[in-house]
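Here the complex is missing a single protein chain, while all its other protein chains stay put.
Which chain is which? They are A and B, in the order written, and residues in each are numbered from 1.
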Amino acid sequence: MSDAAHAVDIDGHVRVYLIVFASLAVLTSATVGVHYLFLPIGPAVTLGLLIAAIKATLVACYFMHLISEKRVVFLVIVISGIFLLGLFLLTMTAIFDQVGGHLVS
Amino acid sequence: MGNGLKETTGKDTTLETGHETHLTHAHHEPGFWRKYIFSTDHKVIGIQYGLSALFFLFFGFALIMLIRWQLAYPGEVLPFVGKLLGETNMPGGSMSPEFYNQLGAMHGTIMVFLGIVPLSVGAFGNYVVPLQIGAPDMAFPKLNMASYWAYFVGGVIMLASFALPAGAAQAGWTSYPPLADIESMGQTMWLFGMVFLITSSLLGAVNFLTTIIQLRAPGMTFMRMPFFVWAQFVTSFLLLLAFPPLEAASVFQLADRLLDTSFFLPSGLVVSGEALNVAGGGSPLLWQHLFWFLAHPEVYVLILPAIGVVTEIIANNTRKPIWGYNPLVYSVIFLGFMSFIVWAHHMFITGMGTVISSFFQVTTMIISIPSVVILSALFISLWGGSIRFTTPMLFALGFLPMFGLGGLTGLPLGLAPSDIHLHDTYYVIGHFHYMVAPGTIIALFGGIYYWFPKITGRKMNDRLGKIHFWGTIILMNGIFFPMLIQGLAGVSRRLFDGGLSYQIAEPVLHYNQFMSVCAWLLALAQIPFIINFFMSLKKGEKVSTNPWHATTLEWAAAPSPPVPHGNFEVLPKVYRGPYEYSVPGHHIDFLPQNSPPEVAVTADA
Partner (left out) sequence: MEIPYTVTLRPDTGVYNAKIGIWLFLASEVMLFGGLFSGYVFLRIGAPAWPGMLHGEMYAHASEVLSVPLATLNTFVLIASSVTMVMSWASLMRDDFGKFRMYLSGTIALALVFLVVKGFEYNMKFEHGLFPSESNFLAIYFVLTGLHGLHVIGGIIVNGYLLGPGSKMWHTSRQQFINRIEVAGLYWHFVDLVWIFLFPTIYLM
């Protein structure tokens, strides 16, 4: 990769960074705005997490260059994601599925 | 035989430095401190881990020998040693219950986190993996050094906790709240020690994984790696991803202890007759979930490197390729994956519902499949082999039936109906000690005998080795088999008097003395090993670079001991799989991975 080729690439990249920044600012405002709708807990959590996931994807794909990253990096992320999911899903199932039906408190 | 022979080597890369020939350079000799204490050379660090871990293993063993006195002769004065341990711990020379708890908690913690894992991963992994993949060192040598020193600090903290007024941690190696939340300061030190140990393991895992992914020599594809490297690879993934939730839990428990939070303290808790003045609303079960999320994969961390060691030794001493290399690799990967989703089989009696209980029973049963595949492949590998009963091979052979027996005893624990009876009894202690003691430790001893010539250029004495082997394996069985019997009878674990005050324990109580005598004799059986180890350093039979006639790179491409910085005179290139023994038509019974193709004779498949 020559330096000249890089410089050309970079200008394009910088435009993308600024677009992503603007998008993140808008989405942050949306997050707070949704809060003030005071939705019931179910929809509030779903919507909030959805917006957060979109923001996270933007940061990951563009700031962290994941959109053009190599396969080995993806494998690391995917494997961790699977186990993270396992941790959440299984502990939550364990909370709800208890003998006698009551929660520990 | 074709493991890996079909595969292309991929790109035949040279190092970016341009010179692939001479990697050693005698520029400036580092001083004593940089050479032996703060070295970044993986071999020195491996030896540091090894010596530290062996010390901790013997220390942890000493703790349990004290406990075995109390279990065999409850309440009796321990001659000589009793007085030395102080009036708080051994009032009048006989053990106090608090000291008993400390010994139990610290024995487990020290053996698992300061002994076995640093020995199998820190020592064997560090020393052997870069050599076996043909790398000059680990990917991040300074990080490697930092990992060792984090482990060292963690170890110092753990040992120092014994000196506290109320002594070391007492709530078991499992540190369950609410008890662990309200225990004395020793528990806080335990938590801080764990933070250092977890950090050490995480940094080590990053290093191992990057090294294996990035620094394999040209021609060393993943399916040409020795199985030992695969075992360390999966182990490192387990360490990387399973430890952090325990770190999170440790942060919560530290907050409970130091900031008076109630992460794990339920409402309405009463301690010694007084209501505890905390907010409440916490959950002891939360600790259990986060702890076992680590601790289950941790047991696979304890066994996988040992399985790797045994595989290397068996291939070498049967003079034939390992049977089922591909199934072994797929099994170990599958095992690693499954190990993350079985943890709650340690929690069957916490009031789980049937859905979640069934899930964990099923995954636990499934995880036994790859274990059986691995054990079977190793047994089948013996078939038709020209078996050499070298000292390492004795240990490797001894490992196999012990691993089998230990694994079988795990089955009733993985099924909730039987586990309800066996949970928290001596049966569990028997099961996991079979895996770790006649299992892992036997395998690691074999590894020491096997790689000693590579590290020092000298062999250990065989007669002493055989005495060590037979004494160790027989006595280990003497200690742990009766535990299975006691557990089936219903004797709980962690009892200060070994079951003396319980009527159900009465028929099986007599085993306590037998087991204790075996334990003390086991200590004596290590003397030939210790003598052998130190004697051979100076006076062992000097050997060539490849005395075992092995095929893997650490033997075939590096001198004994390896070149101080860089391992190899010339970085090797790999042309074939790791276990090309007894290739038809070849003039000797082994074909090293790095021998150029013209040396090999074409073989019929």
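As a working rule, a contact is a pair of C-beta atoms (placed from the backbone, for glycine too) under 8 Å apart; a residue touches a chain by one contact, two chains touch by 3 or more.
This one's a predicted model, so the numbers in the text were calculated from it and none came from an experiment.
> Which shown chains does the hidden chain touch?
Per the touch rule above, the missing chain touches A, B.
> Which of B:78, B:255 or B:467 touches the chain that is not shown?
Per the contact definition at the top, the residue touching the missing chain is B:255.
> For the chain not shown, which residue from B:113, B:127 or B:293 touches it across the whole complex?
Checking the options B:113, B:127 or B:293, the one contacting the hidden chain is B:293.
> Which parts of subunit A are in contact with the chain that was left out?
These residues touch the chain not displayed: 3, 6-7, 9-10, 13-14, 17-18, 20-21, 24-25, 28, 31-32, 34-35, 38, 41, 44-45, 48-49, 51-52, 55-56, 59-60, 63-64, 70-73, 76-77, 79-81, 83-84, 87-88, 91-92, 95-96, 103-105.
> Mind pulling the subunit B residues that touch the left-out chain?
Against the missing chain, subunit B presents residues 10-11, 13, 15-17, 23-25, 135-137, 139-141, 143, 202, 205-207, 209-210, 213-215, 240-249, 251-252, 255, 259-263, 278-279, 281-283, 285-286, 289-290, 293, 565-566.
As a working rule, only the chains that are shown with their structure count from here on.
> Counting only Cα atoms for the centres, state how far subunit A is from subunit B in Å.
36
> Note which residues of subunit B are touching subunit A in the complex, please.
These residues of subunit B touch subunit A: 213, 237, 241, 245, 266-267, 281, 283-285, 289, 293, 340-341, 344, 351-356, 359.
> Using the touch definition from the top, list the residues of subunit A that touch subunit B in their complex.
Interface residues on the subunit A side: 72, 79-80, 83, 86-87, 90-91, 93-94, 96-100, 104-105.
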